[in-house]
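Note that this complex is displayed minus one protein chain, with the remaining chains in position.
Coming up: subunit A.
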Amino acid sequence: MKRVQFEHSAVPYLFIAPQILIISIFFLWPAAQAVYQSFLLEDAFGMSSQFVWFRNFEDVLSSASWSRSAIFTVIFSVLVAVISIAISLFLAVRADEVIRGAKSYRTLLMWGYAIAPPVAGLLGNMMFNPLMGDLYKAFNSFGFEFNHIQNANDAAFVVILIAVWKQVSVNFIFFLSGLQGIPKSVQEAATLDCKSAERRFWTITFPLLAPTTFFLLVINLTYAFFETFGIIDVSTKGSPGGATATLVYKVYVDGFIGADLGGSSAQSVLLMIMVSVLTVFQFRFIERKVHY
C-alpha cells in the first residue's frame, strides 16, 4: 500500500461505489442465489421447492455423469495446458533467436489471441467434418479409423486440439517477452560455456523462465476450465454421450437445457470451491513474485 494516502470521508466511497453496485447486483446476488438454490429441490413443474440440505450435493457427487465429467475436465485441462505450453515455448525460443523477420514471425504467431473460442470451435468442426474435413479425411486415409462422432477418445482429441490451437498465441506472447527479458550478457556467457543449444536451454533458459511457465500453467488451467465452453458448444457439444463435457459445460446443460436448478447450482458451488483454491494459489504466487 501507499505510504501517503488521502484521508477523506466521502470521496473514496464515491469512487468505489459504481464497482460495488455492479458487483452487488450482478455478482453477489446471483452467487448467493446459487448457494441458496443448491440446498433446494424443485418439483418437476418448478412450482414449489423444499429445503433439502446437502441432498443435491450428494446426488451430484454420487452421479456417474458428474464424476465422469470431472475426470474428463482434469485430464483435458492438464493436457491442454501442457501441450500448448510446450508448443509455444518451443516456438518462442526459436522466435527469440531469429534476427531476420523476427517481427513478422511474432505477428504471425500472436494474432490468434483475438480468435473467439466458438470461432475456433467452428474451424475445428470444419476441419473434422466427415463430409469434407481435410483432417478427418487425412486421418482416415492414413489408416486410423478416426470417428469423433462415435468414439469418445477421438472426440476428446478434437476438442483438445482446438483448445490447444486457440491457446498457443497467448503462451507464445508471454514466453517471448520472458525470453527477451533475459539479459543478452547471460545468454552470451552461456554460449561461451556451452556449445549445445539444447543443453543451454535446459540449464540456463528454462530455469530462468520457470516463473513464467508456472504462471502460464495456472492461466492455462483456468482457460481450459472456463473459456473452452464456446469451443465445446460449437464442436462436439459434449458428445458422444457427455464424454467431452467439461464441468462448466455440464452446469449449463443441466441448468438451462435440463432445467435441474438445484443440481446445477450444487455443481456451481462445487466449481466455486475448486476455483477458489486455484485462484488463491495463483494470487499468492503472483503477489510473491512481483516486488514493488
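Note that contacts are C-beta pairs under 8 Å (C-beta built on N, C-alpha and C of every residue); 3 or more make two chains touch, one makes a residue touch a chain; residues count from 1.
Throughout what follows, contacts and distances are computed from a predicted model.
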**Prompt:** Which protein name, taken from UniProt, belongs to the chain you can't see among "Alpha/beta hydrolase", "sn-glycerol-3-phosphate transport system permease protein UgpE", "Menaquinol:cytochrome c reductase iron-sulfur subunit" or "DNA-binding transcriptional regulator YhcF, GntR family"?
**Reply:** "sn-glycerol-3-phosphate transport system permease protein UgpE"
**Complete:** Where A:I83, A:L122, A:I182 or A:L208 are the choices, the one touching the absent chain is A:L122
**Request:** Would you indicate which residue among A:L109, A:A156 or A:A245 is in contact with the undisplayed chain?
**Result:** A:L109
**Item:** Residues belonging to subunit A that touch the chain removed from view
**Value:** 1-9, 11-13, 15-16, 18-20, 22-23, 25-31, 33-34, 37, 87, 90-91, 94-95, 97-98, 101, 105-119, 122-127, 131-134, 137, 165, 168-170, 173-174, 177, 184, 187-188, 191, 197, 215, 219, 226, 229-230, 233-234, 248, 251-252, 255-256, 261, 264-265, 268, 271-272, 275-276, 279, 283, 286, 289-290, 292
